[in-house]
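Below are the structure tokens for one structure; questions will follow.
Of the protein chains in this complex, one is absent; all others appear in place.
On to chain A.
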Amino acid sequence: MGYEPQADFGTPEVRSDTTVTLTIDGRQVTVPAGTSVMRAAAECGGSIPKLCATDNVAAFGSCRMCLVEIDGRRGTPASCTTPAEANMVVHTQTPRLEKLRRGVMELYISDHPLDCLTCSASGDCELQDTAAQVGLRDVRYGYDGANHLGLAPDTSNPYFDFDPSKCIACSRCVRACDEVQGTLALTISARGFASKVSAGQTGDNFLSSECVSCGACVQACPTATLQEKAVKEIGKPERAVITTCAYCGVGCTFRAEMRGEQLVRMVPWKDGKANRGHSCVKGRFAWGYANHQDRITKPMIRDSIDEPWREVSWDQALSFTAARLNAIKAQYGARALGGITSSRCTNEETFLVQKLVRSGFGSNNVDTCARVCHSPTGYGLSKTFGTSAGTQDFDSVMDADVILVIGANPTDGHPVFASRMKRRLRQGAKLIVIDPRRIDLVRSPHIEAAHHLPLQPGTNVAVLTAMAHVIVTEGLAAEDFIRERCDWDEYQDWARFVSDQRHSPEVLEAVTRVPAHALREAARLYATGGNGAIYYGLGVTEHSQGSSTVMAIANLAMVTGNVGRRGVGVNPLRGQNNVQGACDMGSFPHELSGYRHISDAATRSLFEAEWGTPLDAEPGLRIPNMLDAAVDGTFRAIYIQGEDILQSDPNTHHVAAGLKAMDCVIVHDLFLNETANYAHVFLPGSTFLEKDGTFTNAERRIQLVRKVMEPANGFGDWEVTQELARALGLDWNYAHPSQIMDEIARLTPTFAGVSFARLEAEGSLQWPVNEAHPDGSPIMHVDGFVRGKGKFMVTDYVPTDEKTGPRFPLLLTTGRILSQYNVGAQTRRTANTVWHAEDLLEMHPTDAENRGLNDGDWARLTSRTGETTLRVTVTDRVAPGVVYTTFHHPATQANVVTTEFSDWATNCPEYKVTAVQVMPSNGPSEWQESYASWSEKSRRIATEAAE
């Protein structure tokens, strides 16, 4: 499309069962009751001048520009704050109104720089447009009076500037921060003429304030006061393409606003059903990695990992790769080969990688990075509900009365959804947080958790079973729901199990460290507080009992009847953009797309007929099993698309040993990541801006990813995989990812009704989309569970094998923060490093004092597996005995410390529980220094021409 600003109806949409019909400028319009006159006028094609109104925040009524006249009423009310009423007759253009508006506009312009010709917002400025709209011709007051023109700009934020000289004090930015983002970082300081938009406290600038750089204020600003630096540097966009963000599992849709082939800015799309026009600092601003100098755009090969890389042509790279794979297959058999799909790549690309492994390599040794995050979700929800996905759409949270957040930190990990959740909490929903850390949600502006249960890491199952104990033994179970929707006999067995006194909060307090009375109160609130919705993250799954915890969560939802309608449900917050999709696409070694086991002959025959080759009926290796088998010598080659297992997977030393033992490691990525240090082939990848496809977000919403610029390497990732398949002799001829989706739809019952054409027409679809659910499924299990009867699963608390003791007395738990993403490959190559330049170790003041550590000191973090050093942040966000860090930076390699203990059912690593010791240090460890040296050597690229 060409460049058109997004439509702005002035005030938010109102949903009502009743409508009113009124007349505006002679035209009849019918709108939901409660709609403003301004919005009603906009909906019938009118345009009332406005400055302080915008449709993502509540009406404010301050600018006096949107005045109207209404028959039978006195005065000139503001149309933004006046609700439409039946039979109302409104006039938006009269001589009286025109005079009033011009007069107000004169006042605004008398204190505004007259620099439209050189202003970076010229042509995209609501003040400029409105001045023209009201017919401003002169300013009677002149420009010499008291004004704000000399105020200095604040350029502290790396992505946008604040120029108070251009501010009209409309408060749109302040209200966007309050209502849309929910951070309340901005305010109007002082009074009267001295009123000024201010970030944080006196003395703060935007960077030092509480501002989280979500961009809501920039989007709301009607002038050039808050504007992206990129617009100033590059110029006004000329066209916009709707696409889907490639960061977290929220799946925000954006307008990629372009000038020629250059991306100027990413602006959240108001019609996006996942984000509803909001964004976070990553999706909105942190896309600079796409053009970073570290991008590798030419294929490279080397015979040995000790050699420097050689740049070669695509043909040479693919021939080299195919020859190595064929030789390994001939010598060791098909089961010596495998691949890893990426949750960062599209559904179509993921589908092709697993197809290549199964039909080209000839094994089922395919896995995905969901192995190390949400594989227990797939297992647990499949067992209990019958399908491996969350039950709700994001909008559902607005109908929740009690929100239970366990093992998730939405304001950092899923910030756009967190803003929606915070809005509901500000409306009065109750909050229960179960987390070892005092995450921001526990207490933030206008929000305070009713209960924060700071459990001992590793005791999720004990806490949830104790909650179930309270609900069952206190008679709070929803028996009618259970009898109708679940297997009653299984429920009775489960109820007997949880009712045992050994599962009472009082008995388990010694294990969980959660006060029994607090746990009882939380359980009662969840069971009786109305619609109860559970949201969880990797603090649930990345444990030795990750799958048990997911099942315990499902049990809680079923026993309280909180499944199958709006406002309730079980909601896994997926980490990466396409975790859900990667799982849906058959990336796990035991199942084909749509979660059907590889041993099922009928399902396998469908694929065999479509692909024209027999498939192995035995499950393949999971990632950790691949590494074990590599060390054993039975697994020799791997194709890794868009994943850095050396940095992200546990026990770095073991991962390195596995990779080093292989004969052919193929890394297909944007950058020479840490895994590539052990690779023989590097195939350059493409960013989400450079290809077409689809992502599926945490609410099962399938959305289009659209190419906005040509790939720097010449090919989309799906094309590279196709070329590799052809080099191996497979006759693949996809001309566009839409054809891959057509194949997915043919083979996958839950995707049967999905096509690019439908996604183009409808914006998004939530699977299942098929004959039974032709329009998709925002809420699942409405009329019954997918598996038939909901299944209560007995989940006994089994302590982890990872124990603290005299040598390792502290428990380390890992996670991520707002500004960085996963291994940081993308965000470390953006200005987001201003907020997080290195991994830090959070430590309780008592633990720090006992070790003589002060804030900012270097500390050595040691476990049974390895050690690294990093700086300490002393904070009471963590409990005594618990330390926390992130894994965003390869210089730290936090996973040198984590262990190979994993979830019993899925082998999802136990990242959240590692026994460690922390002691003072004077700088990087010997291992860090030697790794840095090795890494630098491994990244050498030979300067001579390739043969």
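One rule holds for everything that comes next: a residue touches a chain if its C-beta (ideal position, glycine included) is under 8 Å from a C-beta of that chain, and two chains touch if they have at least 3 such contacts; residues count from 1.
Here, contacts and distances are computed from a predicted model.
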Quiz item: One chain is missing here; what is its name in UniProt, given the choices "Protein TusB", "Formate dehydrogenase", "Sugar ABC transporter ATP-binding protein" or "Transport permease protein"?
Solution: "Formate dehydrogenase"
Quiz prompt | Option touching the unshown chain, where A:R96, A:H446, A:H597 or A:R746 are the choices | solution = A:H597
Quiz item: Of A:P12, A:G34, A:G530 or A:P619, which sits in contact with the chain we cannot see?
Solution: A:P619
Practice problem: Return the single residue from A:S548, A:T830 or A:S921 that touches the missing chain. | Solution: A:S548
Quiz prompt | Option from A:L476, A:V631 or A:A837 whose C-beta touches the chain left out | solution = A:V631
Quiz prompt | For chain A, residues in touch with the removed chain | solution = 335, 364-365, 497, 544-545, 548, 589-590, 597, 599, 618-622, 625, 628-629, 631-632, 634, 794-796, 798, 801, 900, 904-905, 907
